[in-house]
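Every protein chain but one is kept in place in this view of the complex.
Order as written gives the chain letters A, B and C; numbering starts at 1 within each chain.
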Amino acid sequence: MTAANGTNGYHHEPRKLKFAVLGLGRMGLRHASNVAYLTPRAELVAAADAYAPSVEKAEAVLPRSTRLFTSYDDVLNDAEVEAVLIATETASHASLTIKAIKAGKHVLLEKPISIDVEAARPVLKAAQARPDVKVMVGFVRRFDESYQYAYDQVTTGKIGKTYLIKSASNDTYDPTGFFVQYSKASGGIFVDAGIHDIDIARWMLDVDNPKSLPNVKKQVTSVYASGNIVRHPALAESGDVDSALAIINFENGTTCNFHVSRTSMHGHDIYCEIYGTEAKLHVNPLPSLNKVKILDGYGVRNETTPSFLERFKEAFANEVNIFTDTILDGKAVPVSVEDAFQASQIAVALTHSFRTQRPVFFDDEGQPILE
Amino acid sequence: MTAANGTNGYHHEPRKLKFAVLGLGRMGLRHASNVAYLTPRAELVAAADAYAPSVEKAEAVLPRSTRLFTSYDDVLNDAEVEAVLIATETASHASLTIKAIKAGKHVLLEKPISIDVEAARPVLKAAQARPDVKVMVGFVRRFDESYQYAYDQVTTGKIGKTYLIKSASNDTYDPTGFFVQYSKASGGIFVDAGIHDIDIARWMLDVDNPKSLPNVKKQVTSVYASGNIVRHPALAESGDVDSALAIINFENGTTCNFHVSRTSMHGHDIYCEIYGTEAKLHVNPLPSLNKVKILDGYGVRNETTPSFLERFKEAFANEVNIFTDTILDGKAVPVSVEDAFQASQIAVALTHSFRTQRPVFFDDEGQPILE
Amino acid sequence: MTAANGTNGYHHEPRKLKFAVLGLGRMGLRHASNVAYLTPRAELVAAADAYAPSVEKAEAVLPRSTRLFTSYDDVLNDAEVEAVLIATETASHASLTIKAIKAGKHVLLEKPISIDVEAARPVLKAAQARPDVKVMVGFVRRFDESYQYAYDQVTTGKIGKTYLIKSASNDTYDPTGFFVQYSKASGGIFVDAGIHDIDIARWMLDVDNPKSLPNVKKQVTSVYASGNIVRHPALAESGDVDSALAIINFENGTTCNFHVSRTSMHGHDIYCEIYGTEAKLHVNPLPSLNKVKILDGYGVRNETTPSFLERFKEAFANEVNIFTDTILDGKAVPVSVEDAFQASQIAVALTHSFRTQRPVFFDDEGQPILE
Partner (left out) sequence: MTAANGTNGYHHEPRKLKFAVLGLGRMGLRHASNVAYLTPRAELVAAADAYAPSVEKAEAVLPRSTRLFTSYDDVLNDAEVEAVLIATETASHASLTIKAIKAGKHVLLEKPISIDVEAARPVLKAAQARPDVKVMVGFVRRFDESYQYAYDQVTTGKIGKTYLIKSASNDTYDPTGFFVQYSKASGGIFVDAGIHDIDIARWMLDVDNPKSLPNVKKQVTSVYASGNIVRHPALAESGDVDSALAIINFENGTTCNFHVSRTSMHGHDIYCEIYGTEAKLHVNPLPSLNKVKILDGYGVRNETTPSFLERFKEAFANEVNIFTDTILDGKAVPVSVEDAFQASQIAVALTHSFRTQRPVFFDDEGQPILE
């Protein structure tokens, strides 16, 4: 038997990106699986978690060809590794990213860079110092097919000029109280949850378009926030809330208004209204788990997505595929450290506004004036 | 550096099923890609198409490790191959399946087995003769997450006793007239398109449940069909239609009513209403491409799925994954040759009813009485 | 003070139609209220019910100016009365209608004319003998704003040529068993419930268009029906069913497929799919009581219409208004005795088909061949 391609070599194997994943918690392991099994152009050569049981759990899932480690440095020092996905706890994001950049590894970093802006600044500098290294921040919504469709409508002029984004990130209420503990190290609801809404708004509203605002560093005019504790009284200790509203006035004349909460009784509900001068788009106005309607004594209904894992399952796989394409095809990353840094700055300004009950204005250098 | 798993072998690579795909046309190549890239427990070791340009096209897409052939027999004779997916033209389905079964290969066969019942019978016999070989027919809807969710509701008693299925398979109108040519060798609209609706009805209505009807071979009481030519006058030559209705009265007291057409101006629209004594389920009442609503001068709207490829993209990948699991885990196939044979028999009876304008009754042996 | 119109008479009071309602049961009283309070161009001068308690109940609701009777003849002999709405029990429809026509009263008759075709024939003749008297049959769906919108789309060519209607009349399951009793005198499910679907199909599919079929009396080619008892075993006695399917092949090449049931657990669910060569319309794909979505532990849901009273509340008022306009403005009635007669004939043929398990064909005179 002679294989049609067997020996003559005209069947070129596309080069595969040598990928490693740092952090093998729930999301990290999912990312690692996505790289290993659902990213044809990548190969998961290594994965690591400082917590040995997580590594053990990962062994049962990942390919045998993936080398497993309990030291992140071992991976970052490994010459074979070309790209790393950082999915460790937030506190280590900044330092690992900087190390990775210095080691010349491309980085796909789970959001946020850090819980405060100051810790994020060195990451931005490190990235700027190595333009040969691609650093992308994993704002997963951007990689969801519905958001991508909406963005395509926006950029091809289908809805005219986009002037307003109204969105919501309503997380399922968790009666275990986990969120209260988590909140303490998360930077608060605007930094932890609102950052997604801020990122989508900046993207859809084209707030940093160099053509429209060529010499202007100031992207935001002012922000205002308001919040309440609805279901987690213990949040009062950390100064956080479980339901909050934000308004962001951008310098290009557009506006964002979003709502974030941890109190949804009907499931994970993320939606986004995009107002253009010629049309409005509405991404996911009512959540659904699938395409089935149930008609019974409770009315006409559908189940909802219990968490972001069901809602953004495909988007997480798209994210690593697109990042892989970016590197193999030498394209610009669709969401940069700069994007994440600007979003963080807005989130921090919103947190300040919420605490002072006053708007926060931004100066000409693009910095929030935190009085 | 020492890999946590590297040499000590405690990280077991799960065994991968050695898979081959026969037929590399549009769907065949998609199947092959799904096996190669989206089926973690399978490895695409070989693929073949008798038409050399299709092989060449596949080379650009499939992994280098996949050996490519222009002879189906080469693949079927290859000892390494454990399972084959047959996605060749319908006329060769039966003979290739029999060969594969005889060669001891597990088979995932694209529907239908054949365009007539007689040609399908030997396949059924071959499969029965080799219980060690798993043969599954690729009725893709069964592997769609929404149909699976609905089926789970049905089998867990959530909707009471299911008594009626109403469904539709409305294919997008193709102005090129391709369908007229295609129709001639397709067996007609009931065999080619209706077979999916028949399969879903048999599945959801539990028509061959050995518990409820232990010694009964007769599954169908009678069928009735009606049809019209709406947009393709040339179909008159082949005695086919482009819009048809069917009623199937099952022996267990349940009923199916479906509509098939090739005349949909708004896209590919497949829906299924499942009536139970306690609730009704509706799978995909109105088609949508994604989760975006557009609000503009045309009203409030969403785009639809242009073809089955967008609608069942994930289901095709699920199908090969589930087939792979079936083999590796020694489970029964969820949809058997017997299922496909029974569905074909009903499709042929419906075609006869349509032509004679009379119902077709079934005898006690389960055979249609084609007067 | 001088009224701007007071005495000088240039403010013409539009003439009001002198209306009477026969039958003051649940629907009759609602009709009477609609005439009295929601029909600006009509005046309810009289109302009657042979059952005195119904009259007493009506007194509390209707205007004092309405004279109330326990004899239908008293109303029909009253010279002041110009038009009557007949909402008595079905058995008296035909005889009262004939009397009313002979007395020169315009008639709005609740469907059906009668439970069998023979009893309806004299009504048809009586109506034909008095072209000066307007007789309209109250197929209420035609007067619903959504059906009217759909019909407008159809007649203005927006959906191309209409070729298929698929509809459903799913009535809420009534655990009291009332329906079993009611069934005995109702003519069966096709006559009682299916008649609405038949009427809508005839209307939307233009089956009696004299332009397209000028010299043809035959409107229907053949009909086929199938049915099951799902929840009311006692129906077996009267030969009726609580879930049934029908296919009607019309002589103009169009088709109707409908489902009627008394077994809906989620409420009153009436929908209609209208297939045209350029577009499809779907009237009420999923039922809803109002515009509110509830998002809670049961998912995303809305309440449904419990009965036809909520679904067609506005349509019943429209119906009497349109009938009133018809008379005052000298227009043709939108739905005639002939329409109702033809629909009845089809319903009876479907009942025959269901019982014989064979299609019923129609002869060249337009009569069903009931073998």
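Heads up, the rule we're going with is that contacts are C-beta pairs under 8 Å (C-beta built on N, C-alpha and C of every residue); 3 or more make two chains touch, one makes a residue touch a chain.
Model, not experiment: these values are computed from the prediction.
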Of A:V61, A:I98, A:A119 or A:V230, the one touching the omitted chain in the full complex
A:V230
Residue of A:T70, A:N249 or A:Q367 touching the missing chain in the full complex
A:N249
Tell me which stretches of chain B touch the chain missing from the display.
264-267, 269, 286-288, 293-304
Note that chain C touches the chain not displayed via residues 1, 3-6, 10-13, 36-38, 40, 46, 55, 59, 62-70, 74, 77-78, 145-146, 149-150, 153, 159, 278-285, 289-297, 314
Positions on chain A contacted by the hidden chain, ascending
163-164, 166, 168, 222, 224, 226, 228, 230-231, 243, 245, 247, 249, 253-255, 257, 259, 261, 263-266, 275, 277-280, 282, 285-286, 357-359
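Keep this in mind: only the chains that are shown with their structure count from here on.
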Turn needed to bring chain A onto chain B - CA fit, degrees, nearest 5
180
Busiest chain-chain interface by contact pairs, anyone?
A-B
Could you give the separation in Å between the centres of chain B and chain C, each centre being the mean of its C-alpha atoms?
43
Could you please state the distance in Å, as a whole number, between where the Cα atoms of chain A are centred and where those of chain B are centred?
38
So the centre of each chain is just the mean of its C-alpha atoms; given that, what is the distance between chain A and chain C in Å?
57
Which positions in chain B are in touch with at least two other chains?
278-280, 282, 285
